[in-house]
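Contents: one structure, followed by commentary.
Our next item is chain A:
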Amino acid sequence: MTPLAGYLLLAAVLFCIGLAAALTRRNAIVVLIGIELMLNAANLNFIAFWQFGAHPAPVTGIMFALFAIGIAAAEAAVGLALVIAVYRHYRTTNMDEINELQG
Partner candidate 1 sequence: MVTGPFLILAALILVGAVAAVRMRNLVHCVLAVAVVFVGLAAAYLQLGAQFVGWAQMLIYVGAVAILLVFAVLLTRGGEVPERALFSPGWHWGVTIGAAVFALLAWAIRQSPAAHPPPAAPVQVTVEQIGTALMTHDVLALEVTGLLLTAALIGAVIIAMNDGGPQ
Partner candidate 2 sequence: MLGEGIIKGMVETARNFLGSYVREDRLTTVQYPEEREPQIENARQFPFLVYDGEDWETGLRCVACQICEKECPPQCIYIVKSKDKKPDYKGQMQFYPAIFDIDLSVCMSCQICVEVCPFEAIKMDTDYEWSTPDRFAALLVHKDQLARPNAYYQQLHPTDAAASDAVLAQERARAQAKARAAAELKTKAAAPPPTS
(Lines give C-alpha, C1' and ligand atoms only; values in the text may rest on other atoms or scores of the structure.)
Protein backbone atom coordinates (compact mmCIF):
# COMPACT_ATOMS: atom_id res chain seq x y z
CA MET A 1 0.00 0.00 0.00
CA THR A 2 1.42 3.38 -0.96
CA PRO A 3 1.32 6.23 1.58
CA LEU A 4 -1.29 8.01 -0.50
CA ALA A 5 -3.57 4.99 -0.39
CA GLY A 6 -3.09 4.85 3.38
CA TYR A 7 -4.20 8.43 3.82
CA LEU A 8 -7.09 7.93 1.40
CA LEU A 9 -8.26 4.89 3.32
CA LEU A 10 -8.03 6.80 6.60
CA ALA A 11 -10.07 9.61 5.08
CA ALA A 12 -12.61 7.11 3.76
CA VAL A 13 -13.06 5.52 7.19
CA LEU A 14 -13.38 8.95 8.78
CA PHE A 15 -15.93 9.96 6.17
CA CYS A 16 -18.02 6.85 6.75
CA ILE A 17 -17.93 7.26 10.52
CA GLY A 18 -19.17 10.81 10.02
CA LEU A 19 -21.82 9.68 7.60
CA ALA A 20 -23.06 6.94 9.91
CA ALA A 21 -23.18 9.42 12.81
CA ALA A 22 -25.14 11.94 10.75
CA LEU A 23 -27.61 9.25 9.73
CA THR A 24 -28.09 7.42 13.01
CA ARG A 25 -27.67 9.71 16.00
CA ARG A 26 -30.76 11.43 17.35
CA ASN A 27 -29.02 14.50 18.71
CA ALA A 28 -28.64 17.39 16.27
CA ILE A 29 -25.25 18.38 17.66
CA VAL A 30 -23.79 14.93 17.07
CA VAL A 31 -25.19 15.07 13.55
CA LEU A 32 -23.25 18.31 13.08
CA ILE A 33 -20.15 16.64 14.52
CA GLY A 34 -20.61 13.91 11.90
CA ILE A 35 -20.77 16.51 9.15
CA GLU A 36 -17.61 18.13 10.47
CA LEU A 37 -15.88 14.75 10.37
CA MET A 38 -16.92 14.29 6.75
CA LEU A 39 -15.58 17.74 5.82
CA ASN A 40 -12.32 16.98 7.57
CA ALA A 41 -12.00 13.70 5.72
CA ALA A 42 -12.34 15.59 2.45
CA ASN A 43 -9.68 18.05 3.61
CA LEU A 44 -7.32 15.21 4.42
CA ASN A 45 -7.79 13.97 0.87
CA PHE A 46 -6.91 17.38 -0.55
CA ILE A 47 -3.69 17.54 1.41
CA ALA A 48 -2.77 13.93 0.69
CA PHE A 49 -3.29 14.36 -3.05
CA TRP A 50 -1.36 17.62 -2.94
CA GLN A 51 1.60 15.92 -1.31
CA PHE A 52 1.68 12.67 -3.25
CA GLY A 53 -0.29 13.17 -6.44
CA ALA A 54 0.09 15.33 -9.48
CA HIS A 55 -1.03 18.92 -9.17
CA PRO A 56 -1.19 21.89 -11.53
CA ALA A 57 0.43 24.48 -9.27
CA PRO A 58 2.44 23.99 -6.07
CA VAL A 59 -0.19 25.55 -3.80
CA THR A 60 -3.45 24.23 -5.25
CA GLY A 61 -4.14 21.55 -2.66
CA ILE A 62 -3.26 23.89 0.21
CA MET A 63 -5.61 26.53 -1.14
CA PHE A 64 -8.44 24.03 -1.40
CA ALA A 65 -7.89 22.91 2.17
CA LEU A 66 -7.66 26.46 3.51
CA PHE A 67 -10.88 27.55 1.86
CA ALA A 68 -12.59 24.36 2.96
CA ILE A 69 -11.53 25.05 6.55
CA GLY A 70 -12.87 28.60 6.33
CA ILE A 71 -16.16 27.52 4.88
CA ALA A 72 -16.47 24.70 7.40
CA ALA A 73 -16.13 27.26 10.16
CA ALA A 74 -19.00 29.27 8.66
CA GLU A 75 -21.04 26.08 8.28
CA ALA A 76 -20.46 25.15 11.92
CA ALA A 77 -21.45 28.62 13.12
CA VAL A 78 -24.69 28.69 11.15
CA GLY A 79 -25.49 25.06 11.91
CA LEU A 80 -25.07 25.48 15.64
CA ALA A 81 -27.05 28.72 15.58
CA LEU A 82 -29.83 26.74 13.90
CA VAL A 83 -29.60 24.04 16.56
CA ILE A 84 -29.93 26.66 19.26
CA ALA A 85 -32.87 28.31 17.51
CA VAL A 86 -34.57 24.93 17.10
CA TYR A 87 -33.94 24.15 20.74
CA ARG A 88 -35.51 27.46 21.76
CA HIS A 89 -38.59 26.62 19.73
CA TYR A 90 -39.09 22.92 20.43
CA ARG A 91 -37.18 22.55 23.74
CA THR A 92 -35.37 19.57 22.28
CA THR A 93 -32.41 18.79 20.04
CA ASN A 94 -33.70 15.32 19.20
CA MET A 95 -34.01 15.12 15.43
CA ASP A 96 -36.75 12.48 15.57
CA GLU A 97 -39.07 14.73 17.51
CA ILE A 98 -38.69 17.66 15.15
CA ASN A 99 -40.98 16.30 12.46
CA GLU A 100 -43.44 19.08 11.75
CA LEU A 101 -42.62 19.12 8.04
CA GLN A 102 -43.77 15.49 7.77
CA GLY A 103 -47.30 16.83 8.14
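Just so it is clear, contacts are C-beta pairs under 8 Å (C-beta built on N, C-alpha and C of every residue); 3 or more make two chains touch, one makes a residue touch a chain; residues count from 1.
How were these picked? Simply put, all candidates are chains of the complex that A comes from, given by their letters.
Note that the structure is predicted; figures quoted are calculated from it, not measured.
A.B. asks: Out of 1 or 2, which chain touches chain A when the complex is considered as a whole?
C.D. replies: By the stated definition of touch, the match is candidate 1.
A.B. asks: Show me the residue ranges of chain A that touch candidate 1 in the complex, using the header's touch definition.
C.D. replies: 1-10, 12-27, 29-30, 32-34, 36-37, 40, 43-44, 47-48, 50-55, 57-59, 61-63, 65-67, 69-78, 80-85, 87-88, 93, 95-96
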